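All protein chains of the complex are present and in place, except for one that has been dropped.
Per-chain residue numbering starts at 1, and chain names A and B are given in the order in which the chains are listed.
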Amino acid sequence: MMPIGYYLFLSMALFLIGAIGVITRRNVIVVLMSIELILNAVNINLVAFSRIFGDVAGQVFALFIIADAAAEAVVGLGIIIAFFRNRETVLEDEMDLLKW
Amino acid sequence: MSPTLQAVLAFVQTWWVELVSGVVIVAVVPLVAGYIVLMERKLMADMQARLGPMRVGPHGLLQPIADAVKLLIKEDIIPDNADKVVFWIAPVVSMTAALTSMGAIAFGPAFQVARDINVGLLFVIGVSSLGIFGIVLGGWASNSHYSIMGALRSTAQLVSYETAAGLALVSGLLLAGTLKIRAIVDAQQHFGVWFVFLAPVAFFIYVVASIAETNRAPFDLPEAESELVAGYMTEYSGFRWALYFLGEYANMIVVGAVATTLFLGGWLRPFPNVRWMNWLDALPALFTAAVGAYCVYRAGKQPVRVQTWFMWGVALACFVVALILAVPLLVAPLKFLVPGLHGAFWFLLKISAYIYLFMWLRFTLPRYRFDQLMHLGWYILIPLAIVNVLAVGVAMILEMEYGWNRWLAMLLTTVITLATALFLLRLNDKRAAAASSAAPPPEEPSTEDSYAG
Partner (left out) sequence: MLDKVIFFFFAGVAILSAGLMVTRRNAIHSAVFLITTLLATAGIFLQLRAEFIFIAQIILYVGGIMVLFVFVIMLVRLDVALHQIQFSRQKWVALLVTLALALEVGVMLWSSRKVPGQGFLLPNAVPAGKLPPNTEALAGRLFDAYLLPFEIASVLLLVAMVGAVVMAKKRT
């Protein structure tokens, strides 16, 4: 059987890649996708620990995280569409309506 | 022997049944899809008082093979401005999703690739819904207006109707109490009745939603030829186009199998528990034998010698199948084969009936407009499906907690759901009337709001 460390390293790698995406990309849609990746990395941890300890509570939390990711994506994309209608851009450093 | 080779051998030894079944599915489904197309053309011809394909083979029986050869040797065009890799991969996604989801379907109690999936039915609908990416990516990669319009329509349509289909399945699953495909069919045997009689509204919603999901008329907006040339497939030709086509027909088989498993009793024959109906066990063999006899009758009337021989060949094949179906019934030591063989026969017969229904509707009904489609999905089918889930739940509580008669409870909830349907329809009519009287009819129907919902 697989030791837990493998899953932790996989989850860490995905989390960090997602973090890099969030910090460095300018395109807001890709930033949102990177956030989804981060949430997904967390899910791997939860499910792996749930398997190790033989307790499904971890999987319940993973389900909640998936629901949360759905809510977040829906609202985020709604904001992007509304913003694109007004400013014709999806780059995050051009979203400066409060600056003058 | 090296340890790696040993491991591979052990793997093959454990899983060879599954591997062989998988190969069988991949090999047989394209052929079956070709013959479904032939069936469809023949049926359309019949309903329009024509003959349909008649040239290749007797009554056009070899037409699918000719079509396949034609598609394979056609020039394979990739548009200059297309995104090459995505363009190349999209039809494969469509096809793979449909074939993979077939892995969990039980074609009769004996033939099923993935036996022990705890979430069987969800696996089937989940994986088959991935086929949407083939459509969307193909439409986007073609870099053409018609394609992208088709892809956008397809996404909106599939997402809307998948919700309704999923909710309709939930009502059936409430009755079955499990997600495992075998257990669902066993539950129907235990109830002694197909779930279509207990939850008819759910079945109706699933039929409508599954037509929309497979992009077939009257909901074939993504490929409406009078508006969009061919929708997302506009730029595709040759083999890639054939893959899309196969994916669509494989998807029809999948939705048919899901409906059969959950609502039409799976591989159970009609009246599975009624003893005096046992003569139905002989029906599969008699049915195939009758088809063979008809082929013999037609063989004498063929104009060309070759066609007579071919007809005799088909008749012979039918007789062999009839024999295979009949012998286990009569010979005691082979009795263990009966459930598998006859189960597969009934299952395939039910899927065929379902697909026949699809074709019938296609040739009968005119195509919907896009906003009508969205209204039907969001304002009528989804609310109705939600009410139906509640109603079935209430009926089950009435039966289990308060000891009501099952049929009385189900009848009551069905009436409630139908009343809701009537109410929704009236509401929709009222809104449509108000909209048409308040504003002059717009130049073109606006679709933006439907997308946003």
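Please note the rule applied: contacts are C-beta pairs under 8 Å (C-beta built on N, C-alpha and C of every residue); 3 or more make two chains touch, one makes a residue touch a chain.
On a predicted model such as this, the values are computed, not experimentally measured, just so you know.
A.B. asks: Relative to the complete complex, which of the depicted chains are touched by the chain excluded from display?
C.D. replies: Result for the missing chain's touching partners among shown chains: A, B.
A.B. asks: Decide which residue listed in B:Gln63, B:Ser142 or B:Thr155 touches the omitted chain of the complex.
C.D. replies: Considering all chains, including the one not shown, the answer is B:Thr155.
A.B. asks: I'm checking contacts with the chain that's been left out. Which of B:Tyr35, B:Trp88, B:Phe133 or B:Phe287 qualifies?
C.D. replies: Per the contact definition at the top, the residue touching the missing chain is B:Phe133.
A.B. asks: Footprint of the hidden chain on chain A, which residues?
C.D. replies: Its contact residues with the unshown chain are 1-10, 12-14, 16-21, 23-27, 29-30, 32-34, 36-37, 40, 43-44, 47-48, 50-54, 56-57, 59-60, 62-64, 66-75, 77-82, 84-85, 88-93.
A.B. asks: For the chain that got dropped from the picture, name the residues of chain B it touches.
C.D. replies: The missing chain touches chain B at positions 7, 11, 83, 86, 117-119, 122-123, 125-127, 129-130, 132-133, 136-137, 140, 148, 151-152, 155-156, 158-159, 162, 179, 448-449, 451-453.
In this section, only the chains that are shown with their structure count from here on.
A.B. asks: Using mean CA coordinates as chain centres, what's the chain A-chain B distance in Å?
C.D. replies: Here chain A and chain B have centroids separated by 35 Å.
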